[in-house]
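The other protein chains are all here in position, but one chain of the complex has been omitted.
Coming up: subunit A.
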Amino acid sequence: MDESTYPAIRVEDIRRTFHPGTVQEKKALRGVSFDLRPGEFAVVIGSNGAGKSTLLNALAGEIPVDSGRIVANGTEIQNWPVHRRARLMSRVFQDPMMGTAAALTIEENLSIAARRGQRRSLRFGIRKSEREAFRAKLEMLGLGLENRLSDRVDLLSGGQRQSLTLVMATLKQPQLLLLDEHTAALDPRAAALVMRATTEVVHENATTTLMVTHNMSHAIEFGNRLLMIHEGKVILDASAEEKSKLTAGSLVDRFHDVVSDRMVLS
């Protein structure tokens, strides 16, 4: 296969059961498969406990899979540790406190992100030329963070920290960007701001993105692919064309259709 025709990421029948063989046994992923083409922006929706977060954590490597393959650039990566997968992918967490190092300054956090997946040396941690690039990236957010490079991150609000995390995740172009309900813990204004910044950075470089969300209207409004997950399986995979016709109401209907069909079948 020619490299240009590879999917950005291929997920093949991944499965994961928590606490197997106990009363708490939970089949979180029951054979999830999909491909993301380069530049696709997929939105993942599903109810609580559907397996959305497990899927994202399995992709990032925080949760190992029991079986199945995750393939990037023709290489199986399902056994790679988190830090090795960071060469390929970056991530924005749900908790705004999670994506940044509080005790470090804004520019130190950015310098960590600028070297994602690279070897570190005993050279100085931040170079002068980098500072200009950091400023330019932060200016795009319109939060004034570009004038606060040497402020510690624990001085920032949740929305500011999440915006910074987003910049960090895209500072070095990832092959796959993982967004884990990254606006869910923010107030509506900050959420809108972070969402706007998200579409900007994703479109700017046509970044292949997987965004998990709880928010129906976000699922309708953003992205060009929609994956609905239920009980550890993809129950709806809508292409850009199908997705453009979806409304929040029709999405809920589709969900109930699929779920009740399955119940009848089983």
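One rule holds in what follows: a residue touches a chain if its C-beta (ideal position, glycine included) is under 8 Å from a C-beta of that chain, and two chains touch if they have at least 3 such contacts; residues count from 1.
Just so we're on the same page, contacts and distances are computed from a predicted model.
Look at the chain that isn't drawn here: its UniProt entry, checked against "Succinyl-CoA:3-ketoacid-coenzyme A transferase subunit B", "Hydrogenase", "ABC transporter permease" or "CidA/LrgA family protein", names it "ABC transporter permease". Only one of A:Ser47, A:Gln118 or A:Ser217 touches the absent chain when the whole complex is considered: A:Gln118.
When you scan A:Arg16, A:Lys52 or A:Arg91 for touch with the missing chain, the hit is A:Arg91.
Within the full complex, the residue among A:Ser53, A:Thr100 or A:Thr170 touching the omitted chain is A:Thr100. Think of the hidden chain as still there; on subunit A it touches residues 60, 62, 81-84, 86-87, 90-91, 93, 98-104, 108-109, 111-113, 115-118, 120-126, 152, 168.
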